[in-house]
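Omission of a single protein chain aside, the complex is shown with its protein chains in their original locations.
Right after this comes subunit A.
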Amino acid sequence: SRLAEGTPRRSIQLSNIVEQRIFKDDDVISTPKRSRAKISHSGEGDEDYTPKKSTQKTPTRSRRASTTTRPAKDSAPLTPSQKLKKIRAGELSPTIEQRLRPVDKSCKSQLQLAREQLHVSIIPKSLPCREKEFDNIYSFLEGKIQDECGGCMYVSGVPGTGKTATVTGVIRTLQHQVAQEKLTQFDFVEINGMRLTEPRQAYVQIYKQLTGKTLSWEHAHTLLEKRFTTPAPRRLTTVLLVDELDILCNRRQDVVYNLLDWPTKSAARLVVITIANTMDLPERLLMGKVTSRLGLTRLTFQPYTHKQLQEIVTARLGGSDAFKGEAVQLVARKVAAVSGDARRALDICRRATEIADMTEQSVATATKCVSILHVQQALAEMIASAKVQAIKNCSRLEQIFLQAVAAEVTRTGVEETTFMGVYTQVETIAAFMGAVVPAPGRALRLCSKLGAERLIICEHSRTDIFQKILLNVSADDIHYALRVEGNN
């Protein structure tokens, strides 16, 4: 592989991350030479991470003596390899550090409460405007579980249309049914293609969620193969949710094939629900045998219309009157016109609450309300392009350079210009405007600065006057930004 180009190679291994995350740095250093202070420190670190707190009986006693004399079973700190072994076996559950105390809920204002409710991560119990899809998936899954057979379903839709939320909602309802003993039990496994470093790690994740142990992918694969192909009495149905299916597709497509082939085995009793963004993914990307196994049970989540978005936001807000009705409607209409992404609408609403919080300091906290002006400001921040602002804030020579690129594009008619032609235009424009013409070396620097800001696209400056330059903003943007500023 060539070293010269591109990003530096990744040399991070999962075990390294685990070590750094689980152990404090000095803890990783091997045991024999440790000073006493470090041991006690690592002992504290230990307590954070072990689920069962090991009480120290004699804190004053020398720890080294305890590590040598005692078997490592009870309070003695584990060596890193022991810890790793326990993590691999799933005996240590990963935890993160705790805060001292969360903020009290009663002292929050109406806007803060609304903001919390509007957060994307708060998923409501029942998703509004997705009842039909919910019923569809529910009946499919319930039927498969009751029939004790396997099957596949493909769910698609653009981002932010509630695919994963609906599917997990269905699973939650089914699990509730199981708890009420209205349905037979089932296992639920969930993998996400984006969380895997490579497609084969899917086997590791699935096996880990079934048993809790971490194995190599080959081993996990053989064990899963064995589990799904050999019939066993009292096997539970397994529901496997595969999010971001397109990431799991490599050239051989062996992982996707296996995941979709196991349901066809009579012994497996596996129901696979796959989620992806593109509607025609099975036809476009997957092999024939994989597409045929994926089957024709499909469901497409349409983007939300503005009425639906309005409903979603109002449902989030509940009874609170932090938002004016027309404000919500404006958000819904603006977002629905672009993407129909519910996350986007919620983000914009949240930003609007923040703006309302900041701007209206004078009003009493209880009566603060998000008006249509705040929403407009939030929309301007989050939708409006920053390019015109960037061009306006360029230095004068940079603006001349941008104008020169645009002029060269108009002159030649070709999108791609060379530095040489642009520089002659710079000379002309600078002479016309009465500015000092920059030397080519400085012009190269301007060019690389604009290239780093992505206002233009240029090459490495080692090809100096022959480097090719593309305009990354539209010529009208430049014209608009500079002319309007000139009038002021």
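Side notes on the structure shown:
Assume contacts are C-beta pairs under 8 Å (C-beta built on N, C-alpha and C of every residue); 3 or more make two chains touch, one makes a residue touch a chain; residues count from 1.
What we mean here is this: contacts and distances are computed from a predicted model.
Looking at the choices "Probable electron transfer flavoprotein subunit alpha", "Light-independent protochlorophyllide reductase subunit N", "Dynactin subunit p27/WS-3" or "Origin recognition complex subunit 5", the name in the UniProt record of the chain not drawn here is "Origin recognition complex subunit 5". Taking the complete complex into account, A:Ala452 is the one of A:Val120, A:Val414, A:Ala452 or A:Val484 that touches the chain left out. Per the touch definition above, the residue from A:Lys132, A:Arg234, A:Arg251 or A:Arg462 contacting the chain not shown is A:Arg462.
Residues 3-8, 11, 440-442, 444-445, 447-449, 451-453, 458-462, 464 are the ones on subunit A that touch the missing chain.
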